[in-house]
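Yeah, one chain of the complex is gone here, protein chain that is, but the others are all in their spots.
Here the chain labels run A, B and C in written order, and each chain numbers its own residues starting at 1.
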Amino acid sequence: MNPFSWPVRIYWEDTDAGGVVYYGNYLRYLERARTEWLRAKGVDQSQLAAEHGVLFMVRAVNVEYQAPARLDDRLLVTCEAVPEGRTTVIFRQRIFKEGVSAETERELLIDATVRVVCLDGRTMRPRRIAEYIP
Amino acid sequence: MNPFSWPVRIYWEDTDAGGVVYYGNYLRYLERARTEWLRAKGVDQSQLAAEHGVLFMVRAVNVEYQAPARLDDRLLVTCEAVPEGRTTVIFRQRIFKEGVSAETERELLIDATVRVVCLDGRTMRPRRIAEYIP
Amino acid sequence: MNPFSWPVRIYWEDTDAGGVVYYGNYLRYLERARTEWLRAKGVDQSQLAAEHGVLFMVRAVNVEYQAPARLDDRLLVTCEAVPEGRTTVIFRQRIFKEGVSAETERELLIDATVRVVCLDGRTMRPRRIAEYIP
Partner (left out) sequence: MNPFSWPVRIYWEDTDAGGVVYYGNYLRYLERARTEWLRAKGVDQSQLAAEHGVLFMVRAVNVEYQAPARLDDRLLVTCEAVPEGRTTVIFRQRIFKEGVSAETERELLIDATVRVVCLDGRTMRPRRIAEYIP
């Protein structure tokens, strides 16, 4: 089965004077894919925050940069979740660059692992993740 | 009398693939200077928000881009405030590029006007600005 | 005839601690819509830059903030171009918040005018825009 994936287009705002995407911006695309993975499961983070005061906070990221993205590139960001204990999820995520045509292979740009904890935004104490993600 | 001014250094994060600062990022430098102008007056926005629920929200910006900034440039952002009614302040702001030496002239990069209203962050209703800025 | 429009989703990266979208980030959405308007006309900016050294540089922006966007909001950004002389285009752009259902009205958040000049990225001298935009 294919993992969940989400498309991202690269605009001027994403690039830097090196002519490539700024290294910190890939964390934005990883987060967009996690948010859309949650939305596909019916989880609305703004509602979770407003009604339960619950946030998903990143505890660790591990990113390997294989090749850079550039202006106008079309990327595909994947998202696979593995529970770790009752309050934490490990996301295994990859970012590919789409080929210009159907025959062209996708190219792996980014290989990442993101550790996310579910917590009460007011007390900053962990919460059982199964209560909020089906 | 010289207007209040605040220094800004340009890093990779600020630039885009055109080799210059991304046009939207100048609004960040304008905001840093307004925040430091407030801080110099003893106004702490995080305290204002936490204790009174009061925010300063931008209602309009008008920016003229005279020349672009580049990586490693040292900028100087000015900030002059003119009250407009009881709930609004007009900021006249400029961004200069510092010369490489004391003999070099400053170069004007940005000429901006920013209209800011003081309001209650929960009700979004205007508040008298004189209560919060001395 | 309806103007060209482009959808934008609001993620965590777009918001600030005031609970709304950071005021400078709307300039990103305006730029995405201009880029997609160009792409729809067959104009590829990375190719223009690589082959002709030609950039579109913003000379002035005028933004009125009517209402704020928030996390998870779906926006629609419009883009209408009016030529001004041989080297400049004025973009009239609006940002709407999509309603939660088909019955709900769109809400106007942002009303903006952006003045863009076509120039040679190396010499920074204006170029005839009609050579690059059909």
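To be clear about the criterion, a residue touches a chain if its C-beta (ideal position, glycine included) is under 8 Å from a C-beta of that chain, and two chains touch if they have at least 3 such contacts.
Please read these numbers as outputs of a predicted model, since none were measured by experiment.
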item	value
Touch criterion as defined above, residue of A:Val8, A:Ala33 or A:Leu55 at the omitted chain	A:Leu55
Residue of C:Arg39, C:Arg70 or C:Arg115 in touch with the missing chain, whole complex considered	C:Arg70
Hidden partner chain, touching residue among B:Thr35, B:Asn62, B:Thr88 or B:Thr113	B:Thr35
Subunit A residues that touch the omitted chain in the full complex	17-19, 23-25, 27-28, 31, 46, 49, 55, 57-65, 68, 121
Contact footprint on subunit C, counting only the chain that is left out	12-13, 15-20, 22, 24, 70-71
Chain not shown, touching residues in subunit B	9, 11-13, 28, 31-32, 35, 44-46, 49, 70-72
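FYI, only the chains that are shown with their structure count from here on.
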item	value
Topology of the chain contact graph, where touching chains are joined (line, ring, star, complete, other)	complete
Chain centroid nearest the full-protein CA centroid	C
Whole-Å gap between the CA centroids of subunit A and subunit B	32
Centroid spacing, where centroids are CA-atom means, of subunit A and subunit C in whole angstrom	25
Subunit A: positions in contact with at least two other chains	12-13, 70-71
